[in-house]
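Moving on to chain A:
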Amino acid sequence: MNRRLALGIVTILSAALLAGCGAKKVADNNEGAAAGSGNSGNTAAGSENGVAGGNAAEEKTYQFASDASYAPMEFLDKDELKGFDIDFLAAVMKEAGLKYEIRNVAWDAMLESVKQGTEFQAGVSSISITPERGETYDFSMPYFESKNVIMVKEGSDITSGLDLKDKKVALQGGTTADILMTKIMGEGNTDLKKFDSNAVALLELGQGGADAVVADIAIVRDYIKNNPGKKYKEVMDDVNFNPEYYGLAYPKGSELKARLDPAIKAVIENGTYADIYKKWFDEAPDTTHLLETK
Partner candidate 1 sequence: MASAHRPIIQVTNVSKRFGKHEVLSDISLDVAPREVLVVIGPSGSGKSTLLRCLNLLEQPSGGEIVIDGKPLLAKETNIVAVRAELGMVFQQFNLFPHLKVLDNITLGPVRVRKWPAAKARDKALELLRKVGLEDKAGAYPASLSGGQAQRVAIARALAMEPKIMLFDEPTSALDPEMVGEVLAVMKRLAKEGMTMVVVTHEMGFAREVGDRVLFMEQGRIIEQGEPKALFERPQQERTRAFLSKVL
Partner candidate 2 sequence: MDFRFDIVRDYLPLLLRGTVYTVCISLASIALGSILGLGVGLGKMSRYWFLRWPMHAYINFFRGTPLLVQIYMVHFGLIPLLYGKTDAIAAAVTALSLNAAAYTAEIYRAGIQSIDKGQTEAALSIGMTPWQAMRSVVLPQAVRRMIPAFGNEFIVLLKDSSLVALIAAPEIMYWSSAMKNQYIRVWEPYLTAALIYFILTYTLNKLLVLLERKVA
């Protein structure tokens, strides 16, 4: 009888802990994540989801896919797609004079349907351009330079990407941070923890499961700004963290590359790009790399 009673008490306690503590931690994080994407403000004008510009009636409507889970690049505001990529694409398509529609599709489904090219003719979703991916997709010219930084607890002795080699690092899988850190820490290293989203990676750091998070600078700064009580700091490493570039992904042999690359170039050169960049990141972009990289 006693044994049963003891077991019962232990189980009740653990259930109570789960309900109480677990829920609180998750709630904290949601607050952080929401605030992180909070600089969206009122952006309705620049980012209609439907048909943009374009007067060529005979032309087809191109279908774009985006996985809207990477604020502030692309995210859902209620049921509306918003973010840098969304505004940028609108500007490019207007410049090219093409009709298009953009829809929110989960990452995996987006990859496969863009590869096939029938349902969607392109993906715009902060997709990093890499040689391996180039084997399956055609990429547009780079349109965004991604800069990764390290986020650690204040007082940490980590000063560069190489210091992370023997540490536990949390990040979002499939991002440029993932590509960089996999190179540094080695493929198959289980101390490099790849999560589904940056929000979860940040939580992992918060709960002691990792020593550092590597993520896009915009995400890290947002998080630090919104969570001053957690005492995090950002560590820059321009030497080891080569810039990575985002591109639009097309199926192999897509006609779109030839049609959109000039438009992308024009949008960057005519200042529209800088306006959009400023709207989302509150600073002016350095576009020199974009224009010289091929």
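The rule we apply is simple: a residue touches a chain if its C-beta (ideal position, glycine included) is under 8 Å from a C-beta of that chain, and two chains touch if they have at least 3 such contacts; residues count from 1.
Quick note on selection: all candidates are chains of the complex that A comes from, given by their letters.
All figures in this text were calculated on a predicted structure; none of them were measured in a lab.
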{"item": "Touching chain, any copy counted, for chain A within the complex - options 1 or 2", "value": "2"}
{"item": "Complex contact set, residues of chain A against candidate 2", "value": "1, 4-5, 7-8, 11-12, 14-15, 17-19, 21-26, 29, 108-109, 111-112, 115, 127, 130, 132-133, 135-137, 170, 173-174, 178-179, 182, 187-188, 190, 193-196, 200, 203-204, 206-209, 249"}
